[in-house]
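Missing here is one protein chain; the remaining ones are kept as they sit in the complex.
Here is chain A:
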Amino acid sequence: MCDPQPGRPAMTDKTVLNATHRELGARMVDFGGWDMPISYGSQIEEHHAVRRDAGMFDVSHMTVVDLHGQRVRDFLRHLVANNVDKLKVQGKALYTCMLNEQGGVIDDLIVYFLGDEFFRLVVNAATRAKDLAWIEKQAKAFDVKVQERPDFAMIAVQGPNARSKVVGLLHEVDRARIEKLGRFAAAAAQGPHGVALFIARTGYTGEDGFEIIVPEDQAVNLWNELKAAGVAPCGLGARDTLRLEAGMNLYGQDMDENVTPWEAALAWTISLDEGRDFIGRKALEAQKAAGVPSTMVGLVLDEKGVLRHGQKVLTDRGDGEILSGSFAPTLNKAVAFARVPVGALDNVRVDIRGKEVPVRMVKFPFVRDGKPCEGI
């Protein structure tokens, strides 16, 4: 993999599964510089496959970064807004934001605790270059080695039957252990033909399942074995509607460097534990003391129509805007995240092509474990 030269058109990156997607008839799109499948057939059917059975996504475009060093835990205490001291057992994972000095979100990521001197990060694809530059810059003072792992591919297998279908493909000696793997924890296991897998019970769909890191040269085999086990190939289109229903943020759409976690419904990921000096903390505390101006809420449209990114939201406290918005296949109506002035309550409307349409403000997630949440 190489970065595009300045001044020349950017090359589209391809994951090792690219030819496999094309053989399956996928409709391909440019996603943050990567040529990725948006769907293989009906996006809605793929969505339902994950809610009702098991589906899989090629997420090899995401960036795996390994951190090694004696002071790696201290480094992460400084680098990210959630506290890695919550990670006490090897293999445990933590969702967190990485902030700039202004408290803006550089990226959201997952941190895995793999050893006293070894942590693993999984960061977004579109933010890869700036993330690596930032992490490397901050790591110097802690003498931590930052190693990108382009030799890995990643497949997310999600749905109520996802775990059992994956476990069935593992070496017998590993099955019971992976079966018992707790939520937000990871472990090594042997896959088909003895391939070394890193299996995490994490995901981005609101369903149970695994995200599996696999050596790149074994990814096509694993994909085909999963398909033979009845796991449906699903594109990034379904991934987007699944994560929206599940109330999960998308970087670049729901938050970015100009938005703090307070304004992006990510307060639960901020750990203001005493004495920990993480990047952005001062700005977060100052904003909280002064009063956070806006908040991210859920919207449901009970009428016909679709809520979309960028639509204006009208409230009694001023205007806001839709961040992520889409038709939600599980609910058969449109839902959205919107950033609105704090205190907005009733009489919320969305401007859809010049027409003011009433919407309901709700708590999200909208869907959990295959079922609509109460009040949605």
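Criterion: a contact is a pair of C-beta atoms (placed from the backbone, for glycine too) under 8 Å apart; a residue touches a chain by one contact, two chains touch by 3 or more; residues count from 1.
Everything below uses one rule, namely that contacts and distances are computed from a predicted model.
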Name the absent chain as its UniProt record does, using one of the following: "ABC transporter permease", "YceI family protein", "Nitrous oxide reductase accessory protein NosL" or "Glycine cleavage system H protein".
"Glycine cleavage system H protein"
Listed residues A:P192, A:P215 or A:G305, member touching the removed chain:
A:G305
Give the residue, chosen from A:T241, A:S271, A:T295 or A:T330, that touches the chain omitted from the document.
A:T241
List every residue of chain A that touches the chain not included in the displayed model.
27, 38-39, 42-44, 237, 241, 304-306, 308, 326-327, 329, 353
